[in-house]
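Here the complex is missing a single protein chain, while all its other protein chains stay put.
Going by the order they are written in, the chains are A and B; count residues from 1 in each one.
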Amino acid sequence: MSAPHFKSKLGRFTAITSIAALSLSGLAACSGSASGSGSEEAGGTITYWASNQGSSVTQDEEILGESIKRFTEETGIEVELEVVPWADLYNRILTAVSSGEGPDVLNIGNTWATTLQASGAFVPFEGEALEAIGGAEKFVPAALATGGAEGQAPTSLPLYSMAYGLYYNTKMFEEAGIKQAPKTWDEFLATAKKLTKDTDDDGKVDQYGFTLAGQRTANNAHSAFILGMQNGGELYTTDGKPDFTNDGVVSGVNDWIQLMGEDGVVSKSNAEINDGSVLPGEIMDGNAAMFFDQAPGKSFNAAGFKDYAMAPIPLKNADATGLEATQSLVAGINVSVFENSDNKDAALEFVNHLLSVDEQKKLNAKYTSLPSVTEAFDDPAFDTPEQQAKKEILANNAAPMPLFPTEGQMESLVGEAIAKQFARIAQGEKITEADVRKALEDAQKQMPAS
Amino acid sequence: MSAPAQTPPRISEPLKPRDASRAIKRSSIKRDRFFPYALSAPAAFLELLIHIIPMLLGVWIAFLSLTQFSIANWVKAPFVGLQNFTTALDPNGPIGSQFFDALGRTFLFTFLVVAIAWSLGIFAAVLLASKFRSNGFFRTLFLVPYALPSYVTTIAWAFMFNQRDGMVNRFLVEDLGILEEGPFWLLGGNSFFVMVVVAVWQFWPFAFLMLLAALQSIPNEVYEAASLDGASLWKQFTRITLPMIKHANVVLLLMLGLWVFNQFDIPYLLFGPVSPEEATLISPLIYQQSFNNWNFGVGGALSVVLLIALLIVSAFYIRLVMPKGKSIDD
Partner (left out) sequence: MIETRGFRILRVFGLAFITLIIVLPLYVVLTTSIKPLKDVRGAFEWIPSEITLAPYLDIWTTVPLGKYFANSLIVTISATILSVSIAILAAYALSRFDFRGARSFRLIVLSTQMFPGILFLLPLFLIFTQLERAVGLQLNGTYLGLIVTYMTFSLPFSIWMLTGFFAAMPKELEEAAMVDGLGRLGALLKVVLPVARPGIIAVSVYCFITSWSEVLFASVLTNSDTRTLSIGLQAYASQTDVYWNQMMAASVVVSIPVLVGFLFAQRHLVAGLSSGAVK
C-alpha cells in the first residue's frame, strides 16, 4: 500500500489512520482464526459435536450443557458444544475428515465405526489413550466390540447403548383383547392382523397393527440385518465380502417388506415417511399399535404418554439359538477423538468425563438409553422392566452390525433398495421374493470393491 | 482466462483531489491500458477461486480412487486413470444404467419445465403488457413465487402433496370425490410429475419478468400499423411479438434451461437424500454417489460427463439460434 498522492496534512493523517486501522483489523482476523481452530494451551477450549439424542436439539443442549458445566468446574477446560442433527451428522463428519478441520471430540452412530476407522482420522484407543479413560475392562464387552474392526484398536468408545425392541400401545392391545406381546413372527403377524381394522365402519381401514418409516434407509438396513440373521443369513461373508442375496437375507428382507405387502398390517401411507422420529406419534395417536425402535421413551415422556410397553422383537423360530436368535443389533452412540485435535489431552479428559460412572448414569437416564460402562450398567437405577429386557437382549440376543469398512455403504444401498420396494407396494404393485432378490442384487453390485 | 488473472490486483483507485485532474488527463491514455484489467481483477479473482479452480480440482478427483480410505489424505489418493469413467458410463452396470436413465430424465424434465414456464410466462406477459386498472397488482402477485425462497415453497408443496393428510388428496378424494383413495404423489411415477409442477411454479415468474421487460421495449406503433392492416391478434403475436423478442428468448431459454437442468434443491427438499427411482435427476444422483455412498471418484466422473454434455448442448444451441457473427453476450 502506498500513499504518494496525499498532499495535505489531513490527507496524510487519513492515510496513516487507515493503515493503522487496516493492520489492527488484520491482527484481529489472525487471532480470531487461531482461536477458531482450537487453542494450544493446556486447559483451554475443545469443541464437541454431539448427536441429537433427545426429543429436540434444545433438549440436548440442556442435558449436555449441565454435564459440560460439571466438567469445566472440575478441570477448567471449556467445551464448545454443537448438537448436530442426524440428517447432517454424516456429511459433517465426512467434511471434517476430508479437511482435517473438525471438532476435538465427536459422537458417531456406532454402526459407522468401522467405516470411519478406515479413514484413519480418529485416535485409536490403545496404550496410554486407553489407560487415560480407564482401560477396556470398564466397558460392557458387547458395546465395546462396536468400536471398530476386529483385531484393531477401536477408534471409538461406546457412550450410550441401545437395543431394538417391539414397542406397543397397551390400550390398543387391551381393547383388542390381546394379553401378551407376540414372541414369534407368526404370533406377531396374527396380532398385527387383529389390530388392523376399520374402527369407525366407513369401509376404510384406519388403524394398523404396525408402523415403519418406509423411506428411512438406516432403519430398513437394521431390519434387514436382524430379520436376515433370524432367517439364517448374514450380510457379509466372514472375509468381508458383501453377500446380500443369500437365502436368509432375502427371506428376512422379504418378511419386512411384506408387512406392507401381502400381510397388509402396515398402512401404505407409511411408505412415504422418511423420518423415524414421527413413529412414536403414530402410536400415541392410535394410528398404529406396534413399531420397532431403540429408545422412544423420551418422546413418549415428553408428550406425557404412558400407555406403552416394550417386548423383545419376535423370533422367526421360537426355539432359535445363536445368531438366529438375534433380536437387535448392538445399537448405540460412540464417542471418538479427532486425530487432528490440537488438544488431545483435554479431549481425552472430556471423553473420560463422559464415560465416568456418574455421567453415564445421569446422561443415559435422561436419554432413556443404557450405560456402556459396566458399573453404571449394573446400577439399580437402570432396572425398570423395559431396561431389564433391553439388558437381556444386549447380553444374549444382539450382535454388532457387520464390522467391515464398507458397512456405511451397505446401510445406504440396502436401505435404499428396501425403500424402493415399499414405494412400489404403495402404488399397488405386488412384490415377490424374486423382486426382493433382484433389488438386493442391484444394491450389491454398487458396493465399492474393498 | 489467463489475461485478467495475471493483472496486478489493484482493486480501486483513490479519488483524486480536484487540482490533480489535469495531470491525470495527460496520462490517461497510458492509464487506460491497465484500467480495464484493474476493474475486472476482483471478479476474475473470485471466479478463479470459487468456480474455475474447484472445477479443475473436481475434474482431477474424477481420476482418483477417493473413498473413505483415502479421503483424509486426499492429496495422496491413488490415481486410477479412467476407471471411474468406465464404472460410471457402463450402461450395463448399476451406476451407468442409473446415470443414463437420469440423464434422459433430466433432459425431459428440463424440456417440460422450460416449455411450460415459458408458455405461462409469455401468456401472462402479453396479458399484462398494456396498461389497465389493477395491472400493477397482478404484476406484483405473479412475481411472488419468484421472490419466495425456494426451500419455503418446496417444503409447502411437499406438505400439500402428502398422501395421507395433504391438501391435494383431500381435494381430490373428499371435495371432488373423483378418486376412491388418495394416490401417492411423492413416490413412483407421480413424483416426477410433482417435481415438474413445483419447478414450473417457481421458475415461470422469472420467464414472465424477462418477457414482460422484452415486450415493453416493443414500440406500440408497430402493433397499430399491423392492426390497421387487419392482422388478427394471433398473427400480431406470431409475426411481430415473437420475432421482436427473439434475443431475449434465446438468453432466457438458455438460462432457464441450465437452472432447471442442474436442479438439486427441489428434489432434495421434496424427497430427502434419496429421490424415487422415477424422479432421480442428475445432480441428486451425483450427490447420492458422492455423499451417501462415499464414492467421490465416481461422483466426480459423473460430474465431468455432465459438464461436457452441458457444454456441447449449450454450444450447439447458441450456434443454432444466434445469427452468424453474433455471440450470446453481444
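The criterion applied here is as follows: contacts are C-beta pairs under 8 Å (C-beta built on N, C-alpha and C of every residue); 3 or more make two chains touch, one makes a residue touch a chain.
Note that this is a predicted model, so its numbers are computed, not measured.
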Which one, B:Phe79, B:Phe100 or B:Phe138, makes contact with the chain that was left out? B:Phe138
Absent chain, residues of chain A that touch it: 29-30, 32-34, 36-37, 52, 55-58, 82-88, 91, 95, 98-101, 275, 277-278, 280-281, 285, 299, 302-303
Mind listing the chain B residues that contact the chain we can't see here? 1-4, 12-13, 15-16, 18, 21, 24-25, 28, 31-33, 35-37, 39-40, 42-44, 46-47, 49-55, 57-58, 61, 74, 120, 123-124, 126-130, 138-153, 155-157, 159-160, 164-167, 170, 201, 209-210, 212-214, 216-217, 223-224, 226-227, 233, 236-237, 241, 245, 247-248, 251-252, 255, 258, 261-262, 264-265, 268-269, 282-283, 286-287, 290, 296, 299, 303-304, 306-307, 310-311, 314, 327-329
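Note that in this section only the chains that are shown with their structure count from here on.
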Return the distance between the CA-based centres of chain A and chain B, expressed in whole Å. 37
For the complex, which residues does chain B have touching chain A? 14, 16-17, 20, 67-69, 71-74, 93-95, 162-164, 183-184, 186-189, 271-274, 276-277, 291-295
Contacting residues of chain A [partner chain B, same complex]: 5, 7, 11, 87, 90-91, 94, 97-98, 100, 115-116, 118-121, 215, 217, 267-269, 271-272, 274, 405, 408-409, 412-413, 416, 419-420, 423-424, 426-427, 442, 445-446, 448, 450
